[in-house]
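Part of the complex only, each chain left as placed.
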Amino acid sequence: MSLTAPLRGVVPPVCTPLDSGGEVDTASLGRLVEHLIGGGVHGLFALGSTSEVAYLTDEQRATALETVVDVADGRVPVLAGVIDTTTARVVEHAKSAKGLGADALVATAPFYTRTHGKEIAGHFRRLRDTVDLPLFAYDIPVAVHSKLSASLVRELAEDGTLAGLKDSSGDEGGLRRLLVELGGREGRAQGPTPLFSVLTGSELTVDAALLAGVDGVVPGIGNVDPAGFVRLYDAARAGDWERAAKEQERLTDLFAMVDAGPEADMGRSSSALGSFKAALRLLGVIECGDTAFPQIPLSAESLVLVARRLRAAGLPPVR
Amino acid sequence: MSLTAPLRGVVPPVCTPLDSGGEVDTASLGRLVEHLIGGGVHGLFALGSTSEVAYLTDEQRATALETVVDVADGRVPVLAGVIDTTTARVVEHAKSAKGLGADALVATAPFYTRTHGKEIAGHFRRLRDTVDLPLFAYDIPVAVHSKLSASLVRELAEDGTLAGLKDSSGDEGGLRRLLVELGGREGRAQGPTPLFSVLTGSELTVDAALLAGVDGVVPGIGNVDPAGFVRLYDAARAGDWERAAKEQERLTDLFAMVDAGPEADMGRSSSALGSFKAALRLLGVIECGDTAFPQIPLSAESLVLVARRLRAAGLPPVR
């Protein structure tokens, strides 16, 4: 399914269910894709950070992407993360993703190595020139330890390198400045980059981001409650900001599941991913809630906390 | 003017005008206070970061606070920053501020030294016990290099240590979580801390923060355009979120003046403070736009950029 217009709406980063041996559980992944499309989402982002892309081998990445593309079957566009340290490696992932039927690519700045704005610009341009798919820049300083500057994003938007931005920087003020520079809530469609799509990855301030003029959201916890985010998005599109905010509050409360794993025993990232997968298992969507090695599994106590959050948000576990 | 209810509305951090010798220009400061109150603000925050408190001697701090209290003359409450490295030093500022008539205190976590949540809790409790004024916690990691955790803020709100929070952390997702934990948009008045006031210092996302349920805003650029922030606040209170967002966009555009000073030649902080003061001078509010030493002054070119931003925002310079 090609992207003929700017991408808009709810585009969850699709979790990658694993079996107890650590391999991609394609049956569970298929059910998850149906769960998401059934919830009304507008696109799917495979192989993102929430998909545990950094933990998957190239073969596992291919299996996961292929499954998402096959099950989505053109009903919604599929964006594919092409996450690796630098250009040559990212290009290889991009070629693979195109071969597997992805509709767009999502790439970060170089990481592991220290980088520079001029290098990052070259990186995105080379990638766009080499693999002919719409390209989204993924701004995620917590993972890559550099921030895409607003001026760089604008430059790459205006020259057609980028089809969009996935902003997971957490810098909502900076995002607002970018949106205003691109023309603002009313002017963007008439501005210099009418097709450029801005998606926020900040799942706790989606109402706010939509009020500020973003086109859509990539919510990790949207795996658990896609319909909630779709309701939020629809309320915002209808100008019913009070309802959007109320829905956001419910989702924020649900999101507190990410604290289920005690900080002393595991990373924040493992705790968050583990809680999403635990919730999907409790909801009967996926078979096994394991995160990829070497992440520490949630304890039985943590699972109780996840179940409690589900119930409180009106999503009772089925097992 | 005592704070009998939770503080709400627009509470700008009052710039401290200096004369060409670097001393507090009380006449200009008086005019600035009138400019702010005339713009409809609901409170004044003296001796904050935007007031260049870190650059002022104790005597200059007293002069500035005294002037603000005198000119405000009970029309709006005056909060006083008591910014210093650790408890004993902060207590001295707090006693001075109380003596000068401040209505409330605003204190950060300890800085310069490395600190810890337990120490920070002790710090705020000792301060509240020693000087009998409502106390606001000032969460500003960019200055003090630690972040107040949501659990710490809640604990100190619930036991009555804190009357409020000024959140300049830039962590809008974390702020949303705190607001939801405190009862959310509708539940806070019925929640455990009905009088606890949450103010955001993130001046580019005020519409969003109000939608999320904050009580007010402490905008640095509110020195330049207090009436704009009051309009934004009033629109939000009236539920007219589209109008609030539109006003926010205008203010975001105006805020771009902070980039006037070239990064290679000066700090971001000097550039922002210098542009605010330059704007106030161009608007005829203050006499001299100098920032405190050793900050680098804006160049003539930068001043042209500031003037341009003022004009674009409908605030034409008068000189």
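To keep things simple, chains are lettered A and B as they appear, and every chain counts its residues starting from 1.
Heads up, the rule we're going with is that a contact is a pair of C-beta atoms (placed from the backbone, for glycine too) under 8 Å apart; a residue touches a chain by one contact, two chains touch by 3 or more.
These figures come from a predicted structure and were not determined experimentally.
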Since all chains share one sequence and 2 are shown, how many copies form the whole assembly?
4
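Convention: only the chains that are shown with their structure count from here on.
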Touching residues of subunit A toward subunit B in the complex: what are they?
170-173, 176-177, 180, 184-185, 202-205, 207-209, 211-213, 239, 241-242, 245-246, 248-249, 252-253, 255-256
